[in-house]
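The complex appears here without one of its protein chains, the remainder shown in place.
So, chain A:
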Amino acid sequence: MTVAAGIGYALLALGPSLSLFTAVISHKPFLILTLLSSTLAWLMTLIALSAVWRAFLPFKTAAWWPYALLILTSVAFQEALRLFLWRLYKRMEEILDAFADRVSKPRLFITDKMQIALAGGMGHGVAHAIFFCISLLTPAFGPATYYVEKCSQIPFFLVSEWVGVVVGTASKREMKKDGSRQMSCWLLNGNMKKRKRKCKNDKHHSCDMNYYSALAFATIHTFSMVIAFNGYSEGKRVDQYFAPVVHLAAGMLTLMNLASGGCMIGIPLLYGIAILTLAHCGKMVWTMLTQNRSRVGNVLY
């Protein structure tokens, strides 16, 4: 491939994020700060997870269950983190509202909250994309291309981008929910190691699984984080459980890449989950906005 293809792939992965940045985040310095700090928090999560799993990786066995275990523990860790982040956000909201009251300025508006959530989610998404996708992209700028045996219908680099795209676009809208937070990117086998990615290919995993699943999850998490936040604030059980379940499902889906040709099923299914999360989130936002409208209307009355 060439520089053209390399840039194409980079744009596929980061283009939507770039658009989002220019459209929403670049206008307000606070949002840029939120983005940077969420990136940092995400990296720290990564380090913590790899510290824990370092002793056990790489897996010498060909069986699938160690990977399932890995996924399970990561999901559990990140769900716990999600709760922690929610509480942190709540604290911050109280502080900001108190400060606003003191200087007689309006409180955090719903759109502000959504934008903070967006910035937070994007921080994760971008960090994840760069970490896992862009470094893999450097060979794409050379003359050769790469087809993984297990997924020989699509070039490796493209697969990596696709899921990122789909889930990325879906995440945008979801992030505008109330208090969407950083979404710890849940990473699959390999991201556990510090900087070295364990990319298994050719009979089991492929690098692209890591790649696209990372992107996919970044966004699925952003969504489900929003849904979870809404669930926590309004006490809806369905929304509260939505996030962990979707997270786990998507994680297990990546195990599909272990099978030959599995990526052809795995990726569409992952898209399916992303679209589902997007739809659910969209509906939630719309309901919230209409509720807000009617609430304000009631007050005015």
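To be clear about the criterion, a residue touches a chain if its C-beta (ideal position, glycine included) is under 8 Å from a C-beta of that chain, and two chains touch if they have at least 3 such contacts; residues count from 1.
We take it that contacts and distances are computed from a predicted model.
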| item | value |
| --- | --- |
| Name of the absent chain as recorded in UniProt (options "Nicastrin", "Pescadillo homolog", "DNA-directed RNA polymerase III subunit" or "Pantothenate kinase 1") | "Nicastrin" |
| Selected from A:130, A:252 or A:275 as touching the chain missing from the view | A:252 |
| Sites on chain A contacted by the missing partner chain, in the whole complex | 1-2, 4-5, 7-12, 15-16, 18-20, 22-24, 58-59, 62-65, 68, 110-111, 114, 135-136, 138-139, 142-147, 155, 158, 161, 165, 168-169, 172-173, 176, 196-205, 207, 238, 241-242, 245-246, 248-249, 252-253, 255-256, 258-259, 269, 273, 276, 280, 285, 289-290, 292-293, 296-297 |
